[in-house]
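A single protein chain has been removed from this complex, and every other one stays in its place.
== chain A ==
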Amino acid sequence: MDVYLPIANLSVNGLFIVLLGGLTGILSGLFGVGGGFLTTPLLIFYGIPPTVAAASAATQVTGASVSGVLAHSKQNGVDYRMGAVMVGGGIVGALIGALLFSALQSLGQIDVVINVLYVVMLGTIGSLMMREAVEALRPASKSGSKQPRKRRHHPLVAGLPFRWRFYRSGLYISPLAPLILGTLVGVLTMLMGVGGGFILVPAMLYLLGMSGNVVVGTSLFQILFVTMVTTMTHALTTKAVDIILAGLLLLGSVLGAQFGTQIAMKARPEILRLVLAAIVIAVALRMLYGLGVQPDEIYTVSPL
């Protein structure tokens, strides 16, 4: 089924795009991540211009996180105060990201920066997740010493001034910490077309020390708003949001997400984490390979 994408300016196999959306949807249902980290690179491999891929993937992540936020808010799984602070940071980050984007674009280095960011981010997070998953799967070797880990925020966070109380997160910390975290993730969202869940969740757990039952919901809440701002920023500046491409991806991902949720209820969480880690590492390696090997086209054209 050929579908013409008016903004990307080329004709693609519509079924393939829906399936791609479905794949990322399954991931988001399974793991609570937006799946943008997989959509953007796969779209680029398929031949969609990188800017269009990042912009449209951000739109898709919005859709993928809506039902997640709704589900978590019903179970009091969203710390709105924390979320609002992070969204505020995220919006600032998205705007900084937009400036960086156009500066790098005029230098001609946007593609390589996006690729390096992917390799570094996904490589680091993927390895950490893999190590943790393997530890968890090791048959009860250190079960005696395995106490519930004492939640503590990072000393850097504790040193920041003006403390606020975040009741649902069970924290009394400076709002600057989540603000800065939100800003950093906002920059990445704009540059990479990812929601940033794969960075936010571990950072909220291990840096801020938030209570585990609000982490995923609050992360989705931040992603929901920041991807909306990102879509808008792209629509106004790069004009690279392809609504047809986003629609096809969404169609696949909202269906896939439901399917993923079903699987998540049956599978062992340790196995799931191992699989996610393997996927993340595979994408990082593929990107690394792309950086090191001579590309098919060594020339690129940009309008003046």
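Just so it is clear, contacts are C-beta pairs under 8 Å (C-beta built on N, C-alpha and C of every residue); 3 or more make two chains touch, one makes a residue touch a chain; residues count from 1.
One rule holds for everything that comes next: contacts and distances are computed from a predicted model.
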{"item": "Omitted chain, identified by the protein name its UniProt record gives, among \"Phosphonate C-P lyase system protein PhnG\", \"FAD-binding protein\", \"TIGR02186 family protein\" or \"Ion-translocating oxidoreductase complex subunit B\"", "value": "\"TIGR02186 family protein\""}
{"item": "Per the touch definition above, residue among A:Val120, A:Val134, A:Leu236 or A:Ala267 touching the missing chain", "value": "A:Leu236"}
{"item": "Footprint left on chain A by the chain that the document does not show", "value": "2-4, 6-7, 9-11, 59-60, 62-67, 70-71, 108-109, 111-112, 116, 228, 231-232, 234-236, 239, 241, 243-244, 246-247, 250-251, 254-255, 257-258, 291-295, 297-304"}
